[in-house]
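Only one protein chain is missing; all other protein chains are in place.
For chain A:
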Amino acid sequence: MTDEPMIRIEGLSKAYGEFLALDDVSLTIREGEFFSLLGPSGCGKTTLLRLIAGFNAPTAGTIAIDGKASTGLKANQRPTNMVFQNYAIFPHLDVAENVGYGLKRLRLSRAEEARLVQEALDMVQLPDLGRRRANELSGGQRQRVALARALVMRPKVLLLDEPLSALDKKLREEMQAELRALQQQVGITFVLVTHDQYEALALSDRVAVMFNGRIAQMDTPMQLYQHPVTRQVADFLGGMNFLDSRILDETGERLTVETERFGRLTLAKPAGFAAAGGRATVGIRPERLRVLWDDERAEHEITGTVASRAYFGETTSLAVRVEGLDAPLSIVETNNFGADGLLVGAEIRLAYDPDALVLMSDLR
C-alpha cells in the first residue's frame, strides 16, 4: 500500500448559475476508509458525491481517484460505483439481470457471470431472489440489490447516496450494522452521504461535516462530537448547551475564559478559532451534566430548578434554569437513578467535569 490516498480532491467547486453548490473543497480519503459526508439538505454533500462519481463536471478544482487524475472522466470510466438514494433498480430486468448489468460489458462466460452474480447476492443475503422483478421487492431488498449490483463490479470506491433514508427505523439500524460489516469484509473504500448524524457517527472512520458548500470540520466521529470547532457543527451533531464567556487571557494554543456559573476555564483553541469582541462560546453536551442525588458531593457543582422535562423511556431530558445563565441548561439522564421521578420546580444540583467543556468559534 502506498501513501497515495484513494481519493484526492483539491479546490473543488461547482456552480449552478449564480448558486455555488460546492465552494473550494479539498479533502483526501484513504484506501479502505469508511468516509461520510454529513450535513443538512442543500449543503453540497450530494453534489460532491456526484462529482466523485462523474455524473457532473466541476466548475473548478481536480479529483484524483486511485492516483489517477479523473476530473474529465465520465462515470463509466471511473473505478467507482454508486448506490442511489432511490436504488435505481432497472424495472425491465429481474434481480439477477440487475446485478449482472455491469458484468455484461466484461464478456465473461455465462457460468462465470452467473457465479459472480450469485456470490454478490449471497453477500447481501438475498441468495434466492435472482428471478424476482424489481417491482416485487421490498424497500430493504431493493437496497440490497443496489448494493450487490455495485459491489459485483469490485469498485475501488463505493459511493452511497443516503442509502438508508427510505427505510423505517428498525430496518435502518439493521442495515447500518450490515453495511459496516460488509465494508470490513470487502475492504473497499466507502463514501457515504447522509443527513443523519447518528448514522455518520456509528458507521464512519472519518466524517466531513458540510454547510453551505464548504467542509466545516473533518475528523473521527469521537473528535467531531467531543471537540466541534464551531457552534454550527456542535449543534448539528446533537444537543449542546452554549455558554457565553468573556476572554481573560490568550496564550498560543489555549484560551482562559470566564463563564457565568462555570467559573474560570482554560480551554484548547479549536482550529481556525476567531474570537469576536473579547467574547467566546463555550459548550457542554447535555449528557455530560449529571444530577447529584441525596448528599452526594462533586468537585464541580451547579444548582438549578427543573423548568421542564421530557420522558423518552430509557432517558429523561430536563431543562434546568440556573441563576445567571440566559438559557436553561438541558441535561439528559438515564432513568436508572430516578430522574424520571423529578418534577418541574424541583431544586437539583448538577455535577460536571471541566474537561467536558469545549471552546467553539461562534459561527452559527
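Going forward, a residue touches a chain if its C-beta (ideal position, glycine included) is under 8 Å from a C-beta of that chain, and two chains touch if they have at least 3 such contacts; residues count from 1.
As a convention for this text, contacts and distances are computed from a predicted model.
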Legend entry - Chain not displayed: protein name in its UniProt record ("ABC-type spermidine/putrescine transport system permease subunit I", "FAD/NAD(P)-binding protein", "Xanthine dehydrogenase family protein subunit M" or "Transporter"): "ABC-type spermidine/putrescine transport system permease subunit I"
Legend entry - Of A:A53, A:L318, A:I331 or A:I348, the one touching the omitted chain in the full complex: A:A53
Legend entry - Selected from A:S36, A:N81, A:Q232 or A:T259 as touching the chain missing from the view: A:N81
Legend entry - Selected residue (touches chain absent from view) among A:F90, A:W293 or A:Y311: A:F90
Inset, instruction - Considering the whole complex rather than only what is displayed, give the residues of chain A touching the chain that is not shown. - result: 53, 55, 74-76, 80-82, 84-86, 88, 90-93, 97, 101-102, 104-105, 149-150, 153
